[in-house]
Every structure is written in structure tokens, then in C-alpha cells.
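Shown here: the complex without one of its protein chains, the others still in place.
Which chain is which? They are A and B, in the order written, and residues in each are numbered from 1.
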Amino acid sequence: MRMRSRLTAGGTCPGSLREDVGATAILFAVFVRYDPDADAALWHWGNRSSSDNEFYFRYPSFQDVHVMVFVGFGFLMAFLQRYGFSSVAFTFLLAAFALQWATLVQGFFHSMHGGRIHVGVQSMINADFCAAAVLISFGAVLGKTGPVQLLLMALLEVLLFGLNEFVLLSVLGVKDAGGSMTIHTFGAYFGLALSRVLYRPQLEKSRHRQGSVYHSDLFAMIGTIFLWTFWPSFNSAPTMPGDGQHRTSLNTYYSLTASTLSTFALSALVGEHGRLDMVHIQNAALAGGVVVGTSGEMMLTPFGALAAGFLAGTVSTLGFKFFTPVLEAKFKVQDTCGVHNLHGMPGVLGALLGVLVAGLATHEAYGDGLGSVFPLVAGGRRSATAQAVFQLCGLLVTLTFASVGGGLGGLLLRLPFLGPPPDSQCFEDRIYW
Amino acid sequence: MRMRSRLTAGGTCPGSLREDVGATAILFAVFVRYDPDADAALWHWGNRSSSDNEFYFRYPSFQDVHVMVFVGFGFLMAFLQRYGFSSVAFTFLLAAFALQWATLVQGFFHSMHGGRIHVGVQSMINADFCAAAVLISFGAVLGKTGPVQLLLMALLEVLLFGLNEFVLLSVLGVKDAGGSMTIHTFGAYFGLALSRVLYRPQLEKSRHRQGSVYHSDLFAMIGTIFLWTFWPSFNSAPTMPGDGQHRTSLNTYYSLTASTLSTFALSALVGEHGRLDMVHIQNAALAGGVVVGTSGEMMLTPFGALAAGFLAGTVSTLGFKFFTPVLEAKFKVQDTCGVHNLHGMPGVLGALLGVLVAGLATHEAYGDGLGSVFPLVAGGRRSATAQAVFQLCGLLVTLTFASVGGGLGGLLLRLPFLGPPPDSQCFEDRIYW
Partner (left out) sequence: MRMRSRLTAGGTCPGSLREDVGATAILFAVFVRYDPDADAALWHWGNRSSSDNEFYFRYPSFQDVHVMVFVGFGFLMAFLQRYGFSSVAFTFLLAAFALQWATLVQGFFHSMHGGRIHVGVQSMINADFCAAAVLISFGAVLGKTGPVQLLLMALLEVLLFGLNEFVLLSVLGVKDAGGSMTIHTFGAYFGLALSRVLYRPQLEKSRHRQGSVYHSDLFAMIGTIFLWTFWPSFNSAPTMPGDGQHRTSLNTYYSLTASTLSTFALSALVGEHGRLDMVHIQNAALAGGVVVGTSGEMMLTPFGALAAGFLAGTVSTLGFKFFTPVLEAKFKVQDTCGVHNLHGMPGVLGALLGVLVAGLATHEAYGDGLGSVFPLVAGGRRSATAQAVFQLCGLLVTLTFASVGGGLGGLLLRLPFLGPPPDSQCFEDRIYW
């Protein structure tokens, strides 16, 4: 049985990757061009100062996001005692794949100019964001899916991510810079729906491998801490230059400190004899970044950021303690990394916070900056209340896309020739390495 | 005994944190506002170019500092064989707490505008600096204090840090951008005084856990190397834009290479059979960053930076080899991480180097840049010699605040209900996790 699993997975993986790489390359050749800030002829045609190049407003933040995607997610998932290679390396594989594919999908939806997709530092950030959503879904099925299944999941998820993002940002005019909805809510519920369809009643056979050991928890903390330190860049990377990026990073910074303190407090409170739980620290402390993903660019106020982070850390820690067991026992959703607690609930909270803060927007609070944050409101085409309603619609659309898409994805991944690991070999590196 | 320790520590930790978070949130709601570069209305009122926003001059450096505080300090202290969880996670807790609290304390001392504290990228950097001082003190008592004790320590230390910083920078007009005095000297002697008061004559009972194992030393090297690579950003983050940040990062870069070479040379020289000692490499190699904390923004010259780094690496390595045992045996100071060698002595050296370089400042060497580095000298309100004398006073004030404050802090931390680990359970993760 183990042998077959390897053969199948191995035999198909290079084949599917080769075909994909070929198809992607052709699409790149036909459609993808440098945007004017990255093109030698177009940039110099404008006679602009070098310091006006978009690169200098976004590249340092892009690099932080890049580290979060590859180091942060990769090592955070390395907490499993015998799945460290696969956690880090499949993150590497999936994210690299998603970056290429998202460039095309997001390009078709958002940045076609004269039949060509323009790429530059903004498209690099957007593609990394899409990869983050794929990795969140990966967290839900970690250890229970083979690389071919994961690549297929990424193929489908990137498509739906692009479509959902298009509906929210371009059709509904929703604001969601740091992706409480488009990234966290979408990625979490897509992964959870997928995990539900792939439910393994016999997972007990591998349960002894589902925990961590001392060193694997330290490796996971590398992931946690890099995610935590760079999250202000994640939320601010795509916002408007100037006060927009400044305020977003500040709000995220405060929200994260609050979620960290509430996580420690709650973890000790619900722990046996007041002890702390490494799972909470590794995950729930990050919920403060998720919860201000929508409202971080708005005039949330530093107090609002603290309160949001405190709430998110609390909800996330309680989720890990009390809700994850219920999720598996009652709803048959096996959520390896607890993405429901870190990305799902805090993402929904973040979307609702966005509804609230958008609804409270006034010309007085934003001044001439209202046009940057809420262009439709500033232009008189929408009231702040209407913007809030659209924000709420955005959440509902996202939940629908994610759960339906994840369900379909799960059915697809049940195709027998995709080489899933047997129940007794889940959370095990040895079958792939 | 172990049981009680857990209960106490656990029972109090969430309680004290909850109260703190509530109090902080109220103070934020009343006092803390976005600074004009982060506020939508205020920024757009000015009609300035996005690229002039303070964010772009300091945010990349801020992110490097943030990594140093959370990844650097956290993993550097993970060298203990059974205290890796607590090293990384208590760093996380203490620093997150210090960031919030320092925002308020430093705001009251330094950036009140119309009764409000303005926050932005500069306050983020300043708060991280304050957190660094708290973590230095943490290094002195690592493994011998519980989380409630540590939070109380941070509460007091942030207050005194803010006061000391105010006296130096605002009252005395001392220059100390990278914090040789305000961060390193203060943090080290505060922690050492505190450790003196908390002296444990029976620490032998836990001595077998005070060393490292192979993997824990590698985790510690993650901390070392990130501290080392990002230190140029640490010292330059708060200096004047333009040549100021440029020169400071350059001086720090050279100083660190020199302290690294001298550490390797000295470590082999004093080692048995010429062998190297991982403790020296992990710590003393960083002394070059500490020693130019005051003078890095001045016209130290590249040669001066090399010489300073060489001296600091030498002193620090010799300290680890010969002085740490004496410190414990004669002075009853148990300094777990050797902060006296990495932050204490190099910090004092750095302050003295600042005295020297400030005293040598001339209009010829600084040109019109004198106003940026020594505004009081440029404005004719002080001679260079007077500036040097004030710099020296700054060192003495810092040493006084740190040792008296640390001593008082130690007395406070001896309160019996704070849940210190028993002598036989020091350097042990198991009682908290």
C-alpha cells in the first residue's frame, strides 16, 4: 500500500508539473509584459525621477510579505513531529506554483491593458497574497494530502481566489487591502470545506504523529515570529502610498501586540494548572494581524486596533481550546493547523469590523484622504452606510465562493489516482522523502 | 511545590494581564492619536508628495529592528537546553507588553502635542528600542523568574527607561541614537542589579540545565545572526535622514565585522587547545553593534568604527571567559546570558567613545551637517567640549537610574505571591508549558 502511494504520487507529480510549466510558459510568452515602471523604454519615455518609481513605495514591503509566505507559513506548519520536510517543502512548491498561476489569473481579472497583462511590484504582491490563501487552505489538510492533490487544489483555488477578488474589489467596490475577506476568510473556509469532503474516519491510525516534539515546536516558532513581525508590511503593502501605508502598518502593529497579550492571558486561564499551550502562542497571537486586514487602512484609531486585536486573540485561543474538538467530532472537519481559529473566525471578525468602520466614515475624520480610502464615498456615488452594506455583501460572497469552491475541490481531490496517503501514513514525511 | 508554583504563576498571569490590557486600552482611547504623517485628514491637508512621508525614510529600518527584538533576542536566549519555549515565548510576551506600555510612557515624556500622544513610525521604533532594553534585563534573569515577575519587571523598567531617556535626550541634550547608554547600559545594569537582589544561593540544584545542547546552540545562532545582520538598521533607524542614516549604518557594519574577527581570535586564544567557544561567538561578536550606539551617527570614520568594534569584541570575549565567574562568585550576580559582557561593558565603552568623538567635533569635519548631529554645538549654545561633558553626565545618570531602579525592581520581585520557580526548577520549560 505504501509502495503504491509513492509510485502514484511520484509518477504523476513530475508529469503534471511539466505540463503545467509548459502551459504557463506559453501564456506568459503571449500575455505577460513589464508594466511601465519596470520597462526600460516606457519608464524612460516619461522622464520621471527614479524615486517616483512604484518600486520604492512597495518593494521593501513586498520582501517582507515574501518572507511571510515562504518562511512564515512554511515553518509555522513544521510543528508536526514527522512532517517538517513536507510542511516546508510543499509550502515552497505550492507557493511557487501559485505565484505563476496567480500572475495570470489576477492579470486577466485586474490588469489587462491592450490585451496584455502588466506585471510589476504590485502584481508580485498580489500573487503572494493569493499564495497565502492557498497556504491557509493547505493548513487545513496538512499531512492528509499528497503533492499532486495539493497542486490540483492550488490550481482550482487560485482561479476562484481571482474571481472572488474581482467580484469584491472591482464589482462591489469593497475595501479589503490586507485581505480579511479575500485571503483569510476565503482561504480558511475553502480549506475547511475541502477538508470536510476529504474527511477520514480512520485518521486515528495516524493520530500518534499529529502532535509536536520539542524541537519541532521551536521550528514552528520561527514561522510564528516572522509572520508576527512582518504582518504590518502584509496589510500595508497594497494600500495607498503616504498616510495609507503608514496608518495601516501602525494599526497592525498595535493589533498584534493586543492579540499576543490576550492569547497569553487566555492560554494560561484555560490551561491546566495555569500552564501555557504552545499551539495558542504559535497561532492565536497572530490573529491580530488577520482581524485588521480590512479596516487597517481606515481611520480605525490606535484604540480601535488594540480592541480588535484583543478580541481576535481571545476568540482564536478559545477556538483552539474548545471549538476545534467540536469541529472534528460534530462537523467532521479535521483542521490540522486550526486555520478556523487563526484565519476563519478572525477573518470574519475582520470583515465585520470593516463593515463597522466603513459605516462610520465621515468627511471630517478623513478630510481629503477620503478619496484614497473610500473613493466611491468621496465621489458622492455612495454613502458611508452603503459602503458598509457592500462590505457585508463582500463577506457573504466570499463565504459562498469559499465553501462551494472548497466542496467542489474536495470532490475533485477524491479522484483515486491522485495518490493520497493512506490513513496509517498521514503526517509522515517518509512516504515522500 | 512545583504544583503551587504553577498554580500561582498561572492564576496570576492572566489576571494581571487582563487588568493591564484594560488599563492600557483606556489610556490609548484617551491619549493616543495618529501623527500627521499617518492621519488621513492631516496628511492630505498638507498637499505633500507621498515620498516625503516619514514612513519611507524609516519603515524598512523599523522592520529590521522589529525582527531583531522578536527573532533576534528570542532565539539568542533559546540556547538553554530546556528553556527554548520560555525564551522565545516570554520574549514575545514581554516585548509585546513593552511596546504598548512604552508607547504611552515615551509619549508622555516626548511627544505630547495638545494633550495627545502622536504615534507613527518614529514611535514604533522608539517603543521597540524600549522593548530591547527590557529584553536585555530579561537576559540577566533568564530561567530564574516567572512570567508574572517578568511582566512586573517590564512595567517598572519601561517607566524608568522613559524617564532616563527623557533626562538624557531632552534635559541634557545628549546624543545616543543607537542607545549605547539608554538601551544597552541601562538594560544591562538594571537587569544585573535586579539579578543581584534575586540572588539564589541554591542555584546549583538547577545548574545541570544551565548549559546548551547541540541543537539549542544552533537555534541561538539564528538569533545571533539576525541581530548581527540587522544591527546597522538598529543604530541608524532613529538618526537624521540622508547622510545621518547612511553614515550610521556604515559605521555599525564595519564595527561588527571587527568585533566578529576579534571575538574569533580571542576565543581561540583563551580556549583549551585553541578551540572556539560557541558562547563567545553567539554574544561577543555582537559587541561591535553596541559600542557604536552613541558615536555611530557622528564622524567616527571607518577606521574609528573598526577600532571600536575590535576593542568591544575583545573586552566582551574576555568578560565571558574571566569576569562572569567572578561576577557570580564575588559579587553574587548570576547573569544567565552574560549581558554584562555583551551589553554592559560594551555599552559603557560606547558611551565613553561618544564622549571622545563628541569632544572632537569641529565645524570643519561636519560642515553644515553639524546642525543635524550636534544642534546645540552648531547653534553656538555649547562647545564641543561641553557636549562631551554632557555625554559623560548622561552615562552617569544612566548607571544611577539603572542600578537603583534594578535594585528596587528586585525587591519588588521578591514579593512571595509572584510565583518564582523553585531553585530546583530553574531553566526548565516544563513548569510553564
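Here, contacts are C-beta pairs under 8 Å (C-beta built on N, C-alpha and C of every residue); 3 or more make two chains touch, one makes a residue touch a chain.
Remember, predicted model here, so these are calculated numbers, not experimental data.
Participant: For the chain left off this view, which of A:S51, A:S383 or A:T400 is in contact with it?
Facilitator: A:S51
Participant: Give the residue, chosen from A:D20, A:E328, A:D368 or A:D423, that touches the chain omitted from the document.
Facilitator: A:D20
Participant: Mind pulling the chain A residues that touch the left-out chain?
Facilitator: Touching the missing chain: residues 3, 6-11, 13-14, 17-18, 20-21, 24-25, 28-29, 32-34, 37-45, 48, 50-51, 53-56, 59-60, 63, 66-67, 70-71, 74-75, 78, 84-85, 88-89, 92-93, 96-97, 99-100, 103, 119-121, 124, 147, 215, 219, 222, 431-433.
Participant: If the missing chain were put back, which residues of chain B would it touch?
Facilitator: 51-52, 56-57, 60-61, 64, 214-215, 217-218, 221-222, 225-226, 228-230, 232-233, 241-247, 249-250, 253-254, 256-258, 260-262, 264-266, 268-269, 271, 273-278, 281, 285, 299, 301-303, 306-307, 310, 364-370, 372-373
Assume only the chains that are shown with their structure count from here on.
Participant: What whole-Å value do you get for the distance between chain A and chain B if each is reduced to the mean of its CA atoms?
Facilitator: 33
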